[in-house]
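The structure under discussion appears below in the form of structure tokens.
Here the complex is missing one protein chain, while the rest keep their positions.
On to chain A.
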Amino acid sequence: MEYLHSDIADTQQREKQHFHVLAVDDSLIERKLLERLLRESSCKVTCVDSGDKALEYLGLLDSQEIDRSTASSSFPQPSTQEGLKVNLIMTDYSMPGMSGYDLLKRVKGSSWKDIPVVVMSSENVPSRISMCMEEGAEEFLLKPVQLSDLKKQLQPHLLKLPVHPKIDITTTSNDNGNDRMIIDITMNNNQNVVVSKRKTMTPEPLERRPQMKGLAVI
């Protein structure tokens, strides 16, 4: 039964091509920063301000789960609910109410368990870090999160996307800062990664214009 218009289907197809990150932090400043960093890395971002809101978004709130278990079998399963796709969850550790650790546990015990969860904290507490890693966190990042940390995090995930991503990692050389090395990582039709390097010269001195290309997924 065809109940989707072809253009809606196209949008959904395009949506699927974007790497979607669910960012959880109670601080507005942190959310704004993280959103900017993620968009700089060509990710689609959804920000929520608490663990409860994150669970609600994922359809994991107890009330939502009860509805589902009494629903008829024609309802889609939680992880593919209405085409909802989340590729990565990034959560702050210290939040009022549900902590990032609690959220991690809930996610890992749900139908979203295969989604990587990155925990962030401004405090470097080894026991906290190992606790999160043992619970299945993909990574533990110290705040403030740097764009370079994020690039390192996202790169292996972006390479796994079904469509062929083209990733530009622009780095400046360390001698006179005028040379630029651009590394093109593309995936050919055989799902092989092809890496090629090229050098460009920056003609003008550094100015406030788009410098950080980050990861551009086309």
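The rule we apply is simple: a residue touches a chain if its C-beta (ideal position, glycine included) is under 8 Å from a C-beta of that chain, and two chains touch if they have at least 3 such contacts; residues count from 1.
FYI, contacts and distances are computed from a predicted model.
For the chain that is left out, the UniProt protein name among "Ragulator complex protein LAMTOR1", "GPTC1 protein", "Histidine-containing phosphotransfer protein" or "Vacuolar cation/proton exchanger" is "Histidine-containing phosphotransfer protein".
If you put the hidden chain back, the residue from A:30, A:49 or A:138 that touches it is A:30. In the full complex, chain A makes contact with the omitted chain through residues 27-30, 32-33, 36-37, 40, 94, 122, 143-144, 146-147, 205-212.
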